[in-house]
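What you see is the complex with one protein chain gone and the rest in place.
Letters A, B and C mark the chains in the order given here, with residues in each chain numbered from 1 onward.
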Amino acid sequence: MPAIPELIQAALAAIDAHAEEVTELDKTLGDGDHVTNLQRGLKALLAQSDELAALDDWSQALQKMAMTLMSQIGGASGSLYATLFMTLAKQLKGKEMNLANFAEALEAGVEAMKQRGRSDVGEKTMLDTLVPVAAYLKRAAGEGKDLNQVLEEVKAVATEGMESTRDMLATKGRASYLGERARGIVDAGARTGQLMICAVADRLAEEMTR
Amino acid sequence: MPAIPELIQAALAAIDAHAEEVTELDKTLGDGDHVTNLQRGLKALLAQSDELAALDDWSQALQKMAMTLMSQIGGASGSLYATLFMTLAKQLKGKEMNLANFAEALEAGVEAMKQRGRSDVGEKTMLDTLVPVAAYLKRAAGEGKDLNQVLEEVKAVATEGMESTRDMLATKGRASYLGERARGIVDAGARTGQLMICAVADRLAEEMTR
Amino acid sequence: MKKFINHVDTLLDESLRGFAKAHADLVEVSFSPRFVRRKEVAPGKVALISGGGAGHEPLHTGFVGRGMLDAACPGQVFTSPTPDQMLAAAEAVAGDQGVLFIVKNYAGDVMNFEMAAEMLDCPSRTVLVQDDIALPKEHEIGRRGVAGTTIVEKIVGAAAEEGRSLDDLKTLGDRVAENTASIGVALSGCHVPALGGPTFELPPDKIEFGVGIHGEHGREIAEFASATEIVKRMVEAINEELQPKRGDKVLLHVNGLGATTLMELYLVYELAHEFWHQEGVEIARSLVGNYTTALDMAGCSVTLTRLDDEMIRLWDAPVHTAALRWGYDHTGPNS
Partner (left out) sequence: MKKFINHVDTLLDESLRGFAKAHADLVEVSFSPRFVRRKEVAPGKVALISGGGAGHEPLHTGFVGRGMLDAACPGQVFTSPTPDQMLAAAEAVAGDQGVLFIVKNYAGDVMNFEMAAEMLDCPSRTVLVQDDIALPKEHEIGRRGVAGTTIVEKIVGAAAEEGRSLDDLKTLGDRVAENTASIGVALSGCHVPALGGPTFELPPDKIEFGVGIHGEHGREIAEFASATEIVKRMVEAINEELQPKRGDKVLLHVNGLGATTLMELYLVYELAHEFWHQEGVEIARSLVGNYTTALDMAGCSVTLTRLDDEMIRLWDAPVHTAALRWGYDHTGPNS
């Protein structure tokens, strides 16, 4: 398995590569800071690469990452991702990192995000990417799917979730201020969620073929 | 002789017709308000047409005009024109209005302006129009020139004076802040002085041919 | 986009450093995590802590000081602050009486303050400001908090200074917030440092009616019109919302969004004043100026607060902060 810093690097590279596109989305539907927020968070994680790489306990690493994200991102996405990572850390405590455990933890994580955001799928947010992904992983783990296949399929699930936000009205976050004006545009948080999931999946798949 | 309001009307029409051009000059060399300042003053005079027309004493009329200009124009040009008209009024008090008396009054008037502005010809101001005009009228009156000829020639003198400011460095007024950057552009006050003189001369000449 | 700036990443800290020095008599600034605290906190009082994305200055940092906030937590430009900032601020200024958070209603602010409140080991309550009537009252996530925040912070700040209890202050804050309504209009977008440009551009003949304070689009794009017509729309919207009655006392706050001149703000004030005066409503107090800005946006907002006698007394109570001052004796400018 690749070290955590490599996964972060992959996520950041994906955000960087689509920075303009996503900023345009958040400028149209929100306040335009989403990319900078995530970049600041991911860069802060990278700055802790050594410490993170040194921890071989996933739970500890995730908890550390949660704290960093919490204090570095800010905005709606900061509290949501911090909540996600905190929950992942808690759920994986003392557990082995495998698909089943991760899927279970992720399910709990997105539930915590829903609580934090008082929101659910269908409201044109990052949850529209994350919730189906969590559900898919749970299913895949249950079916004992091949990890390579999972890494391929999860990208399609994330992309479909992200795409689903395009025609939604927004009811949470800044986009909700726009009413009908929000239709036709993908949610920035849904897009970055998808971008990071795809990047991490690719990186993991790449590692597995080595 | 045409009534005072008609002369004011003629002067205002000339300013209005060249408003954009002059504003551009004062925007480049100053702060862009010269046309508005003069328009405000001339309109205030027009608003007093009835009272001014009722006064057949030139001195009283000029004094009334001076007060109006003083309180309505503001800026450098306001105090200078108010000073000019106040002096004209004082000089013409009890005197008949004719070329000789007017020329003498005007000479005193531009002297008062020099004092007020601590300035003289050659400094790229309205004085470069007014001083040569005053000198020419004095000469013309001394030579007993035909009034029609004077009204024609005075325009050329005013225009030449105005034109002379083009290549000057400015040492007074806002244009002086610009140093070499002021060269190549005519002074706004010199231009409006010339415009008003020409308009009034034309109006007077027109009247004489009736 | 030209700004006095070295780098987007250092802008906030460099600016805070200047703020700390310019107001060293009033505040102390912590940088990691970031918060501005008043220099001397009166003992035994509830700590009043607010915060939000930077870019709205003087809100909130300019309101830290005697009679108003105990601390403010600035986030990056237009980005909510993070929970660790609120925790550190609370640690610095809060005592047994607990903390009252004053939060503008934005998802990010609400969630980050909520996380802080959950982690805090002293009692806390939160007053949510949602005065922006651009959104309907039933809006799913509630309305946004805008310029009315200043009014809430001033009045609650004065009450906290009197030693009132946390629950008392929460009740008072809610009362002020509920009686406050605002509406904003943008004549131009604002230039966000991190974006290197404006969040939206407006054609010469259009305005954003019901604009927010983060460079978000407004409720609708409307025709540019005379000040009288624009202000009429604004005050009528507020009037319909608050429905002040003949004889009611109100506070009228005209707030500049950044690039609008005081001349214009006072003109807007005059028009709004005239409207309510005609309605028989008494403009008992007023505030005109740039208090809740959206960087360099051209535009303004009008805020009305229905006042009761207690609120008037607290509004009049002494305040001495960087941006709002009256009533304190012997308080040199920065001595």
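What we mean here is this: a contact is a pair of C-beta atoms (placed from the backbone, for glycine too) under 8 Å apart; a residue touches a chain by one contact, two chains touch by 3 or more.
On a predicted model such as this, the values are computed, not experimentally measured, just so you know.
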Inquiry  = Checking the contacts here: which visible chains does the omitted one touch?
reply    = B, C
Contact residue for the chain not shown (choose from B:75, B:132 or B:161) = B:75
Task = Name, in rising order, the residues on chain C that touch the hidden chain in the full complex.
result = 1-6, 11-12, 14-19, 21-22, 54-55, 57-58, 62, 77, 187-188, 202, 204, 207, 224, 226-228, 230-231, 258-271, 273, 283, 285-288, 290, 293, 295-296, 298, 300, 315-316, 320, 325-335
Inquiry  = Across the whole complex, list the residues on chain B that are touched by the chain not included here.
reply    = 23, 27, 30-33, 36-37, 40, 70-80, 82-83, 116-118, 171-174, 176-178, 181
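Criterion: only the chains that are shown with their structure count from here on.
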Message = Chains as vertices, touching pairs as edges: which of line, ring, star, complete or other describes this one?
response = other
Ask   = Just how far, in Å, is the C-alpha centre of chain C from the one of chain B?
value = 54
Ask   = So, what's the distance in Å between the C-alpha centres of chain B and chain A?
value = 75
Message = I'd like the Å distance between the centres of chain A and chain C, where a centre is the mean of that chain's Cα atoms.
response = 33
